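Here the complex is missing one protein chain, while the rest keep their positions.
Then we have chain A:
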């Protein structure tokens, strides 16, 4: 699987994403600088996490208007697989590739901890490998992960099975207490209607090998490799 990672000033999770992609796919991803306007033809484009442009204006707002994001949008509009993690999720909502918005965490604190996730839909190209082990622990590290969408938008997400991951407790129960940041309906990750774009706040790239405390993040990349094959 050929992949590209978009690089912005202020990111800090690009290296982890590159390492994860290389480990799972066996190929180094192409690195695409935000100011460039050429994006090679790849199977997967990843917008990684961090604090692009210092989160000025709104998290992801400036990055979403950079020249490279136009290419990312074209790739996604052609049906190309596109993954946004953390700041990448914020950027994809700011471009309009994904619905809704990510707001300041409910308790106003930066959260860096391990939470539990439940894969809600194991039919997408990003989540097929979660079948049979839907609930798993996963790290989060964000200040603006409080997902918001209006009631009509929420209904559309539910009707189209676009909710990929929800925050849950260690037994896989989606509860109010298990919601770390106030996200509506415990939403941690969503896909677009077509299913080729996924945005999520947790960090699967930091859950790739046993030394990370688990390998369940890898299943996203395994799912993608299977989808492309």
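Here is the rule we go by: contacts are C-beta pairs under 8 Å (C-beta built on N, C-alpha and C of every residue); 3 or more make two chains touch, one makes a residue touch a chain; residues count from 1.
The definition used in the following text is that contacts and distances are computed from a predicted model.
The UniProt record for the undisplayed chain lists the protein name "Phosphoribosylformylglycinamidine synthase subunit PurS", from the options "Glutaconate CoA-transferase subunit B", "Carbohydrate ABC transporter permease", "TonB-dependent receptor" or "Phosphoribosylformylglycinamidine synthase subunit PurS". Interface note for the absent chain: among A:103, A:129 or A:207, the touching residue is A:103. Contact with the chain that does not appear here is found for just one residue of A:16, A:55, A:94 or A:205, A:94.
Only one of A:61, A:174 or A:215 touches the absent chain when the whole complex is considered: A:61.
Touch with the hidden chain on the side of chain A covers residues 57-58, 61, 65, 93-94, 99-101, 103-108, 146, 148-150, 182.
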